[in-house]
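One protein chain omitted, others in place.
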Amino acid sequence: MSYYSPTYRIYVHETDVAGVVHHSNYLRFFEMGRIEYLRKLNEPYLTFQKQGIGFVPIHIDISYLKPLRQDDEYQITTEIISLKHASFVLNQQIICNEKTMVQATIKLGCVSEPEFKPRKLPENLHKKLKKELIH
Amino acid sequence: MSYYSPTYRIYVHETDVAGVVHHSNYLRFFEMGRIEYLRKLNEPYLTFQKQGIGFVPIHIDISYLKPLRQDDEYQITTEIISLKHASFVLNQQIICNEKTMVQATIKLGCVSEPEFKPRKLPENLHKKLKKELIH
Amino acid sequence: MSYYSPTYRIYVHETDVAGVVHHSNYLRFFEMGRIEYLRKLNEPYLTFQKQGIGFVPIHIDISYLKPLRQDDEYQITTEIISLKHASFVLNQQIICNEKTMVQATIKLGCVSEPEFKPRKLPENLHKKLKKELIH
Partner (left out) sequence: MSYYSPTYRIYVHETDVAGVVHHSNYLRFFEMGRIEYLRKLNEPYLTFQKQGIGFVPIHIDISYLKPLRQDDEYQITTEIISLKHASFVLNQQIICNEKTMVQATIKLGCVSEPEFKPRKLPENLHKKLKKELIH
């Protein structure tokens, strides 16, 4: 089951000279979507960060279907598709006018910051992600 | 054969609260590498853009091995691995202290801007990329 | 009278290694505030841009009082304080928890793009800004 983020709007600083959103910015939007996904699971990202725990991309596979433009409104969908002890994989999409504009499969590893050493996922989060996986 | 970009340095605005370069920025670095690659082929990107021709990512597969940090110096390598009439695929790496930090396979499509309609690669560029492919 | 923008949230990519929002980003937030201000005046920025008309900063005077951090929610206020034929001046603030975090006085010039040649403000917009000035 996909979680839908709040709706966001594209502003000028996210576009480039080609007149569309710069392709790097979708990775920022996906991260915004993940942060809202964790908030909805009642496991806010900030709480982990304050304990020196981060979730960092290990591998991203991203397909650009259509570009967003200035003033476009969009949502980010997030769905977990696999879960291990120290990592998990999400499917994420950028949705605009009910169309998928960009889609990605993103593998995130749990790390201790600031050394970025791999570590187990926090127990509570692991439980909740497991539940999400089954839905 | 891989082309090596000039050497760049990481500045504060490219880092985030986790103390390392934000993962979206590597897509910007790869694009810088591609622009320098085209310049080296004597086919500067700006010349194409002035004619309304762009090369836009269709698909990116990116692996994050180690993060860059403030003040790190890096180069971007670029190598063509496949070529069609309207698209081509590059291998790119971020190199720091002789280590690969991030690597990506990037499929670029040639488009007419600002509509982003697919079109054939300009003939001269196609010839030069073909030559690069053989090396 | 100050116009209040919608509420936005700070995300990771807007922070830097010092743990707070990078100081350059407030200029982006102010621009978001201006775009929403024009939308509220029923003179959307995008409509001007499609006609090759832009409003570009000529001079900015910005004071940083307190930094924003990850997950903070904020609004941008916008108030016109002076108006000429080809330029106008706004006071803008970043408000978080009812406190002013950053404030700026921003002089914007009307230009023809892409040459960035100064030109008169569109008549309707000039009328509406004049009305705002009096309130």
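Think of it as A, B and C in the order they're written, each chain with its own count starting at 1.
Criterion: contacts are C-beta pairs under 8 Å (C-beta built on N, C-alpha and C of every residue); 3 or more make two chains touch, one makes a residue touch a chain.
Everything numeric in this text was worked out from a predicted model, so none of it was measured.
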Completion exercise
In the whole complex, of C:Thr7, C:Ser63, C:Thr100 or C:Asn124, the residue touching the missing chain would be C:Ser63
Fill in the blank from the handout: Interface residues of chain C toward the undisplayed chain are 17-20, 22-25, 27-28, 31, 49, 54, 56-64, 66-67, 113-114, 116
Handout entry: Contact footprint on chain B, counting only the chain that is left out
Key = 11-13, 28, 31-32, 35, 44-46, 49, 70-71
Completion exercise
Where chain A meets the chain that is not shown, the residues are 12-13, 15-20, 22, 24, 70
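Simple rule for what comes next: only the chains that are shown with their structure count from here on.
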Exercise for the section: Give, as an integer number of Å, the spacing between the C-alpha centres of chain B and chain A. Expected result: 23
Handout entry: Distance from chain C to chain B - Cα centre to Cα centre, in angstrom
Key = 33
Exercise for the section: Could you grab the centroid distance between chain A and chain C? Build each centroid from C-alpha atoms only and quote it in angstrom. Expected result: 29
Completion exercise
Check: chain B positions touching at least 2 other chains come out as 17-20, 22, 24
